[in-house]
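Take a look at the following structure, please.
A single protein chain has been omitted from the complex, and every remaining protein chain is retained in its original position.
This part shows subunit A:
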């Protein structure tokens, strides 16, 4: 038992014969904001998705607050936990997706309320109050009754973040949340994430926004071919990359 919020040890993950994660180690403390950067196919998103068991992983362990995620060892055998238990563990983290994935048949407030009512078992009135508070925090209180189809991409993503964060997760996972947005809508979403960072929310972000990673995170992880290529504080990493590979990557990215 340590006081690390997130602890990933020797994480391995393959799709068939292709090994995507080749032994990743990573720890996060409460309040850390960690950005994962790297080129496509380096395993960033896969790593994020293993943390809430959207992907199964074959080797290694992930624990949040000391709880082993997804698998347990019974009589020396590694065994997948029950669906019910995994569903419960998924609520430890909140996730925002590249494609927002709002439920199109529910209003904005309905989207935020669903988890509160069905997972947290909070009464509808209270859940609505919590949902409205969070929609307010992302600047969309007056859009509470709008449906996803009536909102812009940036607004949808903010609702999606509110939906995740209203569940009061210990750790927020952001999977390239601005990649599907028009350039002029990116900032409103990044601003929401910055505010959350200032409130002390622990966050792990996969991002292509180098400037944003630089500004918001207190640590950056550079993933390279299924391993952590380099890791450190953003100032050092962006200005004095320690490896050839990172220097190349930064040169080709938009950060300058």
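Quick note on the criterion: a residue touches a chain if its C-beta (ideal position, glycine included) is under 8 Å from a C-beta of that chain, and two chains touch if they have at least 3 such contacts; residues count from 1.
In this section, contacts and distances are computed from a predicted model.
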The complex's invisible chain, by UniProt name, from "FMN reductase", "ABC transporter permease", "Cytochrome c550" or "Na+/H+ antiporter subunit C": "ABC transporter permease"
Contact residue for the chain not shown (choose from A:16, A:76, A:149 or A:183): A:149
Which of A:57, A:71 or A:97 contacts the chain that the document leaves out: A:97
Full-complex contact with the absent chain, from A:109, A:127, A:144 or A:167: A:167
Contact set of subunit A toward the excluded chain (per top definition): 52-54, 83-84, 87-88, 90-91, 93-95, 97, 99, 101-105, 114-115, 118-119, 146-147, 149-150, 160, 163-164, 167
